[in-house]
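Every protein chain except one is present and positioned as in the full complex.
On to subunit A.
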Amino acid sequence: MSVLGCSRHVMKQASIYRAYATTTSYVPPAADISEAPSGPHQKLKPGSPSFYTGRQNYQDQIRGLESAANLSRLALKKMHLLPLPKFAESSLPPAQTAWKSKITLGGMIGEKLNTSRYRKVTSILNEIDELRRIAQAAGQQTLEESIADVVSMFEREDKETVLARGRRKPVKFDEWGRSYTVGKRKTSSARVWIIPVKAPPPPVSSEAGPMEAEDHAAEAEVTNEVTLGPNPNHSSEPPIPVTTSTILVNGSPLADYFQHPADRERIVRPFKIAGLLGAYNVFALVRGGGTTGQSGALSQGIAKGLAAHVPEVQEILRKSKLLRRDPRMVERKKTGRAKARKAYAWVKR
């Protein structure tokens, strides 16, 4: 006991000479409740739920578009139009969309869009447009209009112009029923006017039929009714009336302008393939190039005109490549060669 009392005395002595500075116990500042906030918050809360993404406007726009898409899907599902069977997908009108550019859309949303974000926006817009097309095909006008309201905000102002860019303009006919088309080959260009030959009246009398329609004032009147002679094999058959057509190139008949049979054949080929030999009169003005180029240009112009007059013939003319503008042009001469491909004579040393 005396040992313990001794040690306690030692401890008490030691405590007078403390090694630490403070006498009170340490309280960390976080536990100091006098500084705890009380009462309502002074600052406002951020408004948008996407505030912490850092791209608030873009995220809100995406959310809005996704909710519009969901609502449209719900409405179509109620009308039993969704889920769409596979055969109906092919019956939908094709997608014809032209969305605003990345910069314009960024300005609209209020935030700069990079390519991936722009693609995300346009992909959702394409989905909504597909739903609109389903409503349109099924004749649901009110639903289609409400979806179109959403989508039209994001379409370009010059949408029609942009969509019409790649399309071929339809060939127009004037008041006399003539078509005007243009054909090109190498450096030649041909302007072609085609008019159908008037069918001859039924052969009641033996006199010649009425005149054809005129192409231009310079043309002479030509009867286009020709009766073939009696067929020696079938002498009892009546003669078959056949029409002939006239082809004028730069004012001259075809045979005068093109002496070479290959050129003549090239020009008559569209008629042969379409099965319209003798059915149409042609007047053409050709410029530039030589005989091959001019005859090729004429061929394309005539094919285009025939396709305009008789649309059923377009398929066969397209397959035979007569509607195609032949892209082959004269290749340029290169340095180090005599001609485009011809090389100079090779010398060993």
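FYI, contacts are C-beta pairs under 8 Å (C-beta built on N, C-alpha and C of every residue); 3 or more make two chains touch, one makes a residue touch a chain; residues count from 1.
Going forward, contacts and distances are computed from a predicted model.
K.L.:
Looking at UniProt, which of "Immediate early response 3-interacting protein 1", "Glucose-induced degradation complex subunit", "Ribosomal protein S2" or "DNA-directed RNA polymerase RpoA/D/Rpb3-type domain-containing protein" names the chain we cannot see?
P.N.:
UniProt protein name of the non-displayed chain: "Ribosomal protein S2".
K.L.:
Looking at the whole complex, which of A:Ala138, A:Val182, A:Ile273 or A:Ile316 touches the chain that is not displayed?
P.N.:
Residue touching the chain left out of view: A:Ala138.
K.L.:
Given the full complex, what residues of subunit A touch the hidden partner chain?
P.N.:
40-41, 43-46, 49-54, 59, 63, 73, 77, 79-91, 137-139
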